[in-house]
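Complex shown without one protein chain; remaining protein chains in place.
As written, the chains take the letters A, B and C, and residue 1 is the first residue of each chain.
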Amino acid sequence: MKKNKKMLAGEETPVVNDISAEGLAAVTGQSEAELFSFVEYHPEEAERIGYSEYSYWKSVWKNFLKKKSAVIMLVVFLAVFIFSFIAISPLCTKYRHYTELESNKKARFTTPNKDYWFGADNIGRDYWYQVWYATQHSVMLAAIVGVGEVVVGVIMGLLWGYVRKLDRIFTEIYNIIYSVPTIIYMTLIALMIGKTFMIMCVSLIIFNWIYTAKNIRNLVFMYRDREYNLASRCLGTKLGTILLKNILPYMISVIILRMALAIPQTIGMETTLAYLGLLDVQEPALGLLLRNSREQFANYPHILIFPAVIVSLITVTFYLAGNAFSDAADPRNHV
Amino acid sequence: MEKQERNVILSAKDVFVQFSLRGDRLTAIRGCSLDLYEGETLAIVGESGSGKSVFTKTFLGMLDANGSITGGSIMFEGEDISKLKTEKEWRKIRGGKISMVMQDPMTSLNPLKRIGAQVEESIKLHQGLSGAEAKKEAIRMLDIVGIPDPERRYNQYPHEFSGGMRQRVVIAIAVACHPRILICDEPTTALDVTIQAQILDLIRRLQEQFGMTIIYITHDLGVVANVAERVAVMYAGQIVEIGTAEDVFYNAWHPYSWALLSALPQLGIKGEKLPTIDGTPPNLFNKITGDAFAPRNKQALAIDFKLEPPFFNVSETHMAKTWYLDPRAPKIEQPTSIKQLSERMNMDYGDTLKHPHEDPNRVPVITVKDLNVTFGAGRKKFVAVDKVNFEIYKGETFALVGESGSGKTTIGRAITRINPATEGEIFFKGEKISGKISKEMDQKVVRGIQMIFQDPLASLNERAKVSYIISEGIRNLKMYSTDEEREEMVQAALKEVGLLPEFASRFPHEFSGGQRQRIGIARALIMKPEFIVADEPISALDVSIRAQVLNLLNELKTTHGLTYLFIAHDLSVVRFISDRIAVIYKGKIVELAEAEELFRHPVHPYTRALLSAIPNPDPAIERKKKLLVYDPTQHDYSVDQPIWSEILPGHFVLGNERELSDYRSRL
Amino acid sequence: MKKLLAFVLAAAMVFTLTACGGGSTPTTEAPKTTTTAAAPGTTASGQTTAATPETTAPPAPAANEVTDWVHYLTQVNEMETFNILYSQANKELQVLTNCIDGLLSNDNYGNLVPGLAEKWETTDGGKTWTFHLRDGVKWVDVKGTEKADVTAEDFLWGLEWVLNFHKNEAANTSMPIEMIQGAGDYYNYTKELDEAAGKALGIDKLKEMVGIEAKDAKTLVYTCVDKLPYFDTLTTYNCLYPAAPQLIKDLGVDGFKACTNENMWYCGPYVMPTFVRENEKVMTPNPLYWNKDCKRFNSVTYKMVESGAQAYQMYENGELSYVELTEDALLTIHDNINHQFYQNLVEARPTKYSYQIHLNWNKNMEKSEDPDTNWNTAVQNEAFRLALYYGLDATPYLERTNSINPLKCANYCYTMSQLVNFSSGKEYTERVMELIGITPSLDNYPRYDAAKAEQYKKQAMEELAAKGVTFPVLMDYYISGSSTTAADTAFVFGEMIKKNLGDDFVKLNTLTYVSSLANEVRKPRKASIYINGWGADYGDPQNYLGQETYGEDNAYYSISYVNTNDITEPELIEIYKEFTKMVNDAKNITDDMDKRYEAYAQAEAFMLKHALCIPWYKNVSWQLTHVNDYSKIYAPYGIQTNRFVNWETSKDGYTTADYDTFAASYEAGAGK
Partner (left out) sequence: MLKYTIKRLLQSLLTVFIVVTIVFLLLRLMPNDYYFTEDELIKLTDEQKEDKLRAAGLLDPTLTQLGKFYKNLLTKGDLGTSRRISNGQPVWELIGEKFGISMRLGLIALGIALLIGIPMGILQARYKNGIFDHLGTAYTIFINAVPRLVAYSLIYMLGVKLFKLPSMYSIRDPGRSSILPIVCLAVGSIASYALWMRRYMVDDLTKDYIKLARIKGVSTRGIMFKHVMRNAFVPMAQNLPVTFLLTIGGSLLVESFFAVPGMGPLLTRAITRYDTNVVQALVLLYSVMGILGMFLGDLLMSVFDPRIRLAGKGGETR
């Protein structure tokens, strides 16, 4: 309350109790005659005073920055991700490529020390390099899935929402994908085509886009019959342009949210797939390190801890950041 | 002056309310004072953003979480309620002492609880009744607020009620608390005109029955004239003028009050410009120096920009916060429109205007023949437009008036080809434009017929720059050769609607409602159309801004030789702007006539009901007027089918033979 | 027709979740140190008629013995069938061997001992074999209620079932068809029948067509296709197990095929009242078991664990009676002298599989990254092979299997040790090692000879360069894409090759297959090398060496893996032909087993000297256990290994010292 009073005193027009000529002159520095005369009217000025300084993206950004936990996590994540490049550069390691790792009988399961900063694995390979390399790999592949899923999902979702004829087909596809555990399809694909991470990425995209699409479709329903779209139709704007210019821009926050959430989801899926043996062991990924650590962490916790901490950092970051962003992007929260 | 003897029931002094918004502080109420007398009806009028709602919410401690009272006091029953903090303290006030009816009846009821239980909740809380007694009382309350068959309705859910009925329930809930003060926050804005009148009636009745003090919050001067004993005008977080209804309507002194009143389309003279208030209300984030209205005031004094005026008494009951009343101020006359308010309101133009139907050379721009628009299929089938016929002639403004859901918008959209016509035909300059048409024809329609939309917030793409929005149509039809040319066209269109060229590079959210509506008009205009469907272009706008838009539309009509289909739900607005008026009810046009003819000789009972329900911003008339209620069951069409017939030249009405002869006899 | 009981892909457990291969199939061996005067001076075809085969001492459990044994298997090794005649997989047979007995069994040295047959003989060098069934053997149901006697005819029903295409879908047919007269014809005959007729068949047609006869209720006679001096060893294999005709009748053909622990009949030491798929199964002693003298547990419980780590966890909590150690657990215990289990680390006995590096003579070069016929040309060069043979110090690789005593896993022969013995008591593989000049050692890897390797390498590079081979030669090696263990091992393998032979010579190129080695790699001939193991089906070296011969259709490895018949290098063809002749000569010696084995040993030595394949390792793992492994049945062939009979156990868990004693006394008893 104190603070408010202070602000009042500072901000508001001084209350003029004395409206005698002297009083007025004291405050305004102008004579009575001057004060009580008409001034010229400027219509442009009137037009201008209404501007709101509100800018959507600026507010989004400002609100996002307010979510300290998300921002901190994001900064930490970025630092970690950038560091992962340093970590596997010659500055920190003697290895230049994953295939150059060496086993060392004496270093098996070594706990972290000055030679092996993250310790070593079951055959004495440097865990530091593996973890950081896998981090990059996983993040990049998760990003591919995120982007792929969203790109496909958005395109399909826009069509689904806008072209009424397609609704039935898309709904059926949705039911088909939704009502059967994805793992069935994933396993079949793994058996039929292979289980390299790329294949798994593509199949994850194939089975996840529909959720984004459904999300987008619901939003399209929300915006489709808004007056500005009717206006565009009156103006003869083509469907593609309407989707691109009128609808898509409104989806950006959702799109970013989906992308952000796709990353923890993909990494989670990666661990599950690895656990089920549906991931090729030749390609390093955090999921694989985690699943391998399952056997060993009881005796050598560092095998679990390092990848688990990094995985958690990544997933929590994107989860938080995604949600923080979507909160921030909601105009209702621009308070 | 009997009011003086009344007790002050609530007294607000110098109330300040601030909100923290996007990291900034917004001062929504800037030192507002008000004495409320017991048993009176006070109306607080103002545009959106004037702080009228926020101010009254402070009486209930219902400010949003980011807002707080930062100064002043509100004395109620010997206690400064502005200092109350906890829910518990406030609960002593809420409901039982002060209660409130909110604007939107569709959202104010819990959709998952039975009506009865919701009313009962109030009764149990505040009347100490329980069980069967409470139920009895709840049913009684439902009966009192005019819900037919209250015992059955008691067990129903909100979605089974229409908007008007829901508002009655909300009122029942508020009144069942037996409050001393009832705040009605735009209680009728969301309702149709005919329902609105009934609700106002109801509240008045309840006030007498329960002896409540009522605060109305509204932007509609018609409502004010209807209900209020005293009127407070708010602008930019301050009450700028307060007095009895007569004081404010007939003898206003604040320039803003003047502007507000004179901008009413009802007061306009056909063919003349309405007086307008340019610009928009100030941004409350900024520091306001002097009189907040000064920048928009065409006759501002220098001191208005420097110092905030104090209240000057006009009479014992009437105060205004303007330097005009300072004896040192130059002499200023009240505008003529204010002085002649009552004459203007009831002016009959009938004889002075020419009758378009007498013009033999008139050409139809749009011809609608047996138009039928149906949505859905099977059981969900809904006939929105049912066999509608009319012609719109070149250069005229044809108004289509009806309640929500009457199908008026659907007709507009059928003409612009947004909704396809199910049956019937539509012609544009003699060429058929309904059904499947060629690509060239389609382009012709796009060019020739444009639309202006109701909601300036929803009708502009928020994520596109103004230049793109305006040029969208010409881009589609490639109506320019170079980008520079396109930009020039955009600039020209902006200028034409009175906006600054620099606006082209901005985004819609930076503009006020009126400005946005003008952007919408520019967007249509740039296509050089011949015919414009204006779908309630002013109903979502504040009073002060309506005039700007109406003037603009009228001006463009002459400069561009436009023809309008003007869709509205409010007959009073339409009278000013339109040449001919069609009244539509549930998909059928029931009466069509030249504007003045319709006002003079309304024959169809629905038209008559509509006319009687128009809130008239003249307290003298408004208080005396008698409300007609339209009951569609009064028509007996079981034997004799209604036909569309011309009972006078240019005056059509829907009715069967018996009704028609009755109508004729009334002329 | 391929024969072989068990065959194991090198460390490639297709959906194994564990990093420790051992956890999945703990195949450990044979019982009782004390008693069992096993057939003395035996040749494998012991016409022993030892009257008191399995026991001398009464089986009263000592105070410190474990009475309720808790075993574990990993979940992927859950049983898929209870029909012992149908099962071809160790995961079922290791359990079912406790439920149904065969004619003969093994002792803890791998010698044949009487089972349902109390004595057996052949009089014509192995052409016909007569088995005399003992009295009082009953079929019982899961509750232990007597159902029927086990008669000689039951073995006819059993064989009928196996050979009947419509009943057993060709499962377990390969060895009967190969060895028993008329079996192949009968199989083909049933195949011609339609399904209903086939299922309706009794044993009449079998009697008529196949060389099996029930002389009377207790006498069973088999007639072989040829003189097979080792035929009796085949009776420890489930393809010659009995089936109760009454049960087949009761359940119907489909019902018998899909019989369960609840409705099947038992004649083995245990019945299984509880079976919860992928969780646990409990066996209790069969009250009417014929061998009242054998020592059994009050109950045997199998827990189906998720991983080796979980098993270790459970052992720590006292929930299991033994655990095979995962590499991390082993290391933890071994590195910490104060560890509670430090004293308890004991080495298991080797499993019965002998692992080799098989060299593909005709790799499909189109699918390889390597140019042209690089690999095929190189591998057919003897110097190249010998460079590999002498140049690889397998120690790091063996450490993957046994990190503490890697050289215990070293395998220098093609045939698995302890398969057969000379009459002198000399073990067959010892003779082979003599011939190839290798003395096993726990200090260094004896086959590794850097100088020789260098010399051969030089020679190979010169010779091959002349043939246009480019170096390094890429060695395509396929592992399961889901096995980390395999990946780690391959990694070590690659490093090892690089270190031993230098990366200018050969380079291991590790690739992965998705789910089926056979479909994805073997059939399209994509790999340069395979590392896999072979376990014997019956007790004769023929079962090993016969898989590698040249130009013979039933030489399994030659045909299915290494494409021997596609060899183009004439010199190598000659070597192969010579080898094949040596094997066949040995096969035809049926009267003198010593001579026979000597001939096989010579052939095997010949094969190894030319490095036709490279013996690689055997499985010896570490464990914590309450059982003396040396007291368990040791079965180098057949399905007897995992029988829970006559186990010597200790509630305290054995220590390293205990095991040293056991091993010593076992060695001392060997060959007697």
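One rule holds in what follows: contacts are C-beta pairs under 8 Å (C-beta built on N, C-alpha and C of every residue); 3 or more make two chains touch, one makes a residue touch a chain.
Given the structure is predicted, the values throughout are model-derived calculations rather than measurements.
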item: Chains in view that touch the one left out, judged over the entire complex; value: A, B, C
item: Omitted-chain contact residue, chosen from A:71, A:183, A:206 or A:252; value: A:183
item: Given C:65, C:293 or C:319, the one touching the chain that is not displayed; value: C:319
item: Residue of B:177, B:236 or B:568 touching the missing chain in the full complex; value: B:177
item: Footprint left on chain A by the chain that the document does not show; value: 172, 175-176, 178-181, 183-184, 187-188, 191-192, 264, 267-268, 270-272, 275-277, 287, 290-291, 293-294, 297-298, 304, 308, 311-312, 315-316, 318-320
item: Contact set of chain C toward the excluded chain (per top definition); value: 1-2, 4, 7, 9, 14-15, 17, 75-76, 79-81, 83, 86, 88-89, 165-166, 169-170, 173-174, 191, 195, 254, 257-258, 260, 276-280, 303-306, 310, 313-314, 317, 319, 515-519, 556, 560
item: Where the missing chain touches chain B, by residue; value: 60, 62, 87-88, 91, 93-96, 99-100, 102, 104, 107-113, 121-122, 125-126, 157, 159-162, 165, 170, 173-174, 177
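One rule holds in what follows: only the chains that are shown with their structure count from here on.
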item: Chain centroid nearest the full-protein CA centroid; value: A
item: Pair of chains whose C-beta contact count is the highest in the structure; value: A-B
item: Separation of mean Cα positions, chain C and chain A [Å, integer]; value: 55
item: Distance from the mean Cα position of chain C to that of chain B, given in whole angstrom; value: 92
item: Chain A-chain B separation of Cα centroids, rounded to whole Å; value: 42
item: Touching two or more other chains - residue numbers and ranges from chain A; value: none
item: Residues of chain A touching chain B in the complex; value: 1, 4-5, 7-8, 11-13, 15-16, 19, 21, 24, 27-28, 30, 32, 34-39, 41-56, 59, 62-63, 226-228, 230-238, 241, 245-246, 249-250, 334-335
item: Parts of chain C lying in touch with chain A, wherever the complex brings them together; value: 14-20, 307-309, 312-313, 326-329, 331-332, 396, 399-400, 403, 479, 481-484, 486-488, 491-492, 495, 510-512, 514-515
item: Contact footprint of chain C on chain A as seen in their complex; value: 101-103, 105, 108-109, 122-123, 125, 190-191, 193-196, 275-282, 288, 291-292, 294-296, 298-300, 303
